[in-house]
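One structure is given below, encoded as structure tokens.
Just one protein chain is left out here, and the rest sit where they should.
Labels A, B and C are assigned to the chains in the order they are written; within every chain, residues are numbered from 1.
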Amino acid sequence: MIRTAIIGGTGYTGAELLRLLVSHPEVEIVTVSSRSEAGTAVVDAFPNLKGYLDLDFSDPSDLLDAKPDLVFFATPHGVAQAMMNDIASAGVKVIDLSADFRIKDQALWEQWYNQAHQSPEFIEQAVYGLPEVNRAAIADASLVACPGCYPTSIQLAMIPLLEKGLIDPASIVAYSGSGVSGAGRNAKVPYLLTEASENFQAYSTAGHRHEPEIVQGLRAVQSETDKPAEVLFLPHLVPMIRGIHSTVVADLVDVSADLQAVFEERYAHEPFVEVLAAGSHPQTRYVRGTNSCQLAVHPRGNRVVVLSAEDNLTKGASGQAIQCMNIIYGLEETTGLNTPAMLPG
Amino acid sequence: MIRTAIIGGTGYTGAELLRLLVSHPEVEIVTVSSRSEAGTAVVDAFPNLKGYLDLDFSDPSDLLDAKPDLVFFATPHGVAQAMMNDIASAGVKVIDLSADFRIKDQALWEQWYNQAHQSPEFIEQAVYGLPEVNRAAIADASLVACPGCYPTSIQLAMIPLLEKGLIDPASIVAYSGSGVSGAGRNAKVPYLLTEASENFQAYSTAGHRHEPEIVQGLRAVQSETDKPAEVLFLPHLVPMIRGIHSTVVADLVDVSADLQAVFEERYAHEPFVEVLAAGSHPQTRYVRGTNSCQLAVHPRGNRVVVLSAEDNLTKGASGQAIQCMNIIYGLEETTGLNTPAMLPG
Amino acid sequence: MIRTAIIGGTGYTGAELLRLLVSHPEVEIVTVSSRSEAGTAVVDAFPNLKGYLDLDFSDPSDLLDAKPDLVFFATPHGVAQAMMNDIASAGVKVIDLSADFRIKDQALWEQWYNQAHQSPEFIEQAVYGLPEVNRAAIADASLVACPGCYPTSIQLAMIPLLEKGLIDPASIVAYSGSGVSGAGRNAKVPYLLTEASENFQAYSTAGHRHEPEIVQGLRAVQSETDKPAEVLFLPHLVPMIRGIHSTVVADLVDVSADLQAVFEERYAHEPFVEVLAAGSHPQTRYVRGTNSCQLAVHPRGNRVVVLSAEDNLTKGASGQAIQCMNIIYGLEETTGLNTPAMLPG
Partner (left out) sequence: MIRTAIIGGTGYTGAELLRLLVSHPEVEIVTVSSRSEAGTAVVDAFPNLKGYLDLDFSDPSDLLDAKPDLVFFATPHGVAQAMMNDIASAGVKVIDLSADFRIKDQALWEQWYNQAHQSPEFIEQAVYGLPEVNRAAIADASLVACPGCYPTSIQLAMIPLLEKGLIDPASIVAYSGSGVSGAGRNAKVPYLLTEASENFQAYSTAGHRHEPEIVQGLRAVQSETDKPAEVLFLPHLVPMIRGIHSTVVADLVDVSADLQAVFEERYAHEPFVEVLAAGSHPQTRYVRGTNSCQLAVHPRGNRVVVLSAEDNLTKGASGQAIQCMNIIYGLEETTGLNTPAMLPG
């Protein structure tokens, strides 16, 4: 059994980790920490876990007393950085769901997150946790930086095209919609049911923190001789709890390519990427609560439109983190992640 | 492995059976029938099952060719009645999720369902599939009549009180709210998102088909010397997909009884009934997609208010049907039903 | 033109007052105050008012400088009490949408609101602003205490029966469901879309602040010789923005009465109460954003069930306040309140 610890267990990615890990056959949850809730029962915050988890929240400072093999950070940015040195020194592996170690360019990170990086010495060794690209590196990693929700959906949509040089890398526009849980479990007026339901809007149109991560990820799969990818990322808030859908458009450099075949071949052996039949439309409800990403590719004249649907808290966060854990420990990659979505639901 | 067949696999209770059964370790789904969809892939109707179930819908007339051990009927009323004789003759067990065999009084059934019963000879042997009351009989049953969604929530709320004679049996008023999936997968204008969201209303206030079933179930647990239970049942339509919540009020005959203790003792060994701490309020989201029913008991002067929350498609239908199957086959009762609800979600 | 001021213009009842008053032909809004937002434009908080209202929020202490004829308090309880003396001294009329002056029994108010009343000398003169009962008194009032949202829906449902002594006054059970706006514009986790949608639950089952107000209102219409009305009030939270629906049950003392006729006669001349045809079910969407209350009466054996639907922010708060204003100033009662609900919507 893998002794796992979760730091920041009171937010939505923490809740999703707990939901999935209590059913994982190879995992023992040894501690769940929350500075604000230390000493209270986890099931008081998450009554859905009654009967599945009998732990109190611990203080983060007591983390190593629980002797974990692996720590998941489900915290806002800045927290993992501050604790990283102690944990690494103890030989404990880390899967960080926050943005702390995703960006390789420290200055770029500091610009977008508006603070000094607290443990830059770990940036280089951090492995970007997108299994469809980095499976081998993840297997050997001590520190995995899990991708953001939007970046996962957009990278999976564009990687097959960029790897083969089929699109103009400067032409990518990614129009995405996210459920409200993407804003976290934060009590803010705009996310009240009374304000966010019966509404649809764009936000951060001037620029969003996930944009540099998307660009970095796309460039990582390009041939070195290609001009580097650029992305215009346009996020929207959708009146639903969970789900991300991205509609990504790019200019084709070769309109004769069999794009459907390109996608099917690229993801033929990926357990969590489903390439739909030509002409299909992914729907977020079909992947709700699962670690799957549905893709559909639509050629439109000299452009291509790729549609991508995932659950922002599962494949976009906690499910993908567990997929990375499975890879690290040599388990079947789908372990603990193989239940279908509810329908209706 | 239990060879199971599902008849009526295109509705919501059929979909829920499929979702749960594909993860059940002791079940093999041998056929899923639908007269209207015969020959098409099940995953075309339910894309969430892609990778979990590789079957085409069959014609119901070919049912026995699949050599099932057990048949689930997830059909409108009237269908199970018509096929019952053939299936029983073949020695195959039946769990019927429809109303066909729930009511012991044939005339009463015919009055509420406005048609002649087509196989009354099976009514007597049918076991009402509420494990919290009928566990032993279910274990030996050849035909289980699964309770309706509302009746489950209301019976679980009142049984502890009626068994001990703590309330006036004529005083029960049950105010319930159901998600829209309770209306089935039927394309009718009132259930469109545009009509049913941002709305709340009562319906069938003059009388609802579940009322006689509730009354029959409550009387079955009363002492013979008590006056028979009556229920004023008041259903409401809630703008959400899943969930039933009942608020049941009755007059106490003994205001000194420790009602919290009565409930805790009654359900101490029930895996799917959770009695919340005094003063609590069940929420449908905490049991969404699970087979659990949350109960809370609130004494209010000379009355008692019992709150009850379940998922109408799981404990209120398909989950309970699988619980019954587990009992019949001597499995751990929670087999295939032991995953927590998603939160948020 | 009536010079009106609104205190507490940043909450939902304030927003609803503003929406309605900008279209009211006899009203000029002279000031809108908010301590926290003083100096910022009202349209920054409420972009829907762009082009309809060109004012900045003022500080409440500057209220009388605007020389209002009438002040609406759309504030939490406690605020109107503190300012009442100054306003009354200036000869300005007050319509208070908060709970400050609704309860005639000062000790009862202090018990439920857990604080000392700050201006008890105004309690007696305050007129309870339910036009269907108090029209004449409202016309002459200097201080109107507007009814709460739940109390309005339940009183309108029971008044015809209590006035004629047709029910047992001790038998009333009122089950109500409210949209989330009933909780105000408060950033709290349980009211986030992610927590409150796809959920249904009871709350305050042990007792709710509106209960004494309901009881006081019902007793006010009873014959003095009747035993005083009691109400078991059971509120629920419905996953929608607006609307209140009450299902009120009582024991009939005379099962032969023509209840439909009783209701139709009682409300024959009420512009905002609509008695639906026998057998009907009110729906909150049909009165959304309007000042109407739909009622339907269903006899069920020796009980009666009355269904009642209103918009909690309109007939349950701001619309009713304007109706009272119209009465005070001798206007047609429907002035500024005569637009139909949107459908769908």
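Here is the rule we go by: a residue touches a chain if its C-beta (ideal position, glycine included) is under 8 Å from a C-beta of that chain, and two chains touch if they have at least 3 such contacts.
Since we're looking at a predicted model, the values are computed, not measured.
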Of A:Glu16, A:Asp96, A:Asp168 or A:Glu195, the residue touching the omitted chain is A:Glu195
The listed residue (B:Gln81, B:Ser181 or B:Ser246) that touches the chain absent from the view is B:Ser181
Touch with the missing chain holds, among C:Pro47, C:Gly91 or C:Gly330, for C:Pro47
Where chain C meets the left-out chain, the residues are 12, 15-16, 19, 22-23, 46-52, 181, 185, 198, 241-242, 274, 283, 285-290, 338-345
Note that chain B touches the chain not displayed via residues 12, 179-181, 185, 187-189, 191-194, 196-198, 239-241
Residues of chain A touching the missing chain are 173, 175, 177, 179, 194-195, 197-203, 205-207, 232, 234, 236, 238-243, 245, 247, 249, 279, 281-285, 288, 296, 298, 300, 303, 305, 307, 309, 344-345
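As a convention for this text, only the chains that are shown with their structure count from here on.
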Most heavily contacting pair of chains is B-C
When centres are defined as mean Cα positions, the distance from chain A to chain B in whole Å is 37
Whole-Å distance, C-alpha centre of chain A to that of chain C, is 46
Between the Cα centroids of chain B and chain C the separation in whole angstrom comes to 39
Residue numbers in chain B touching two or more further chains are 198, 241-242, 283, 285, 288, 344-345
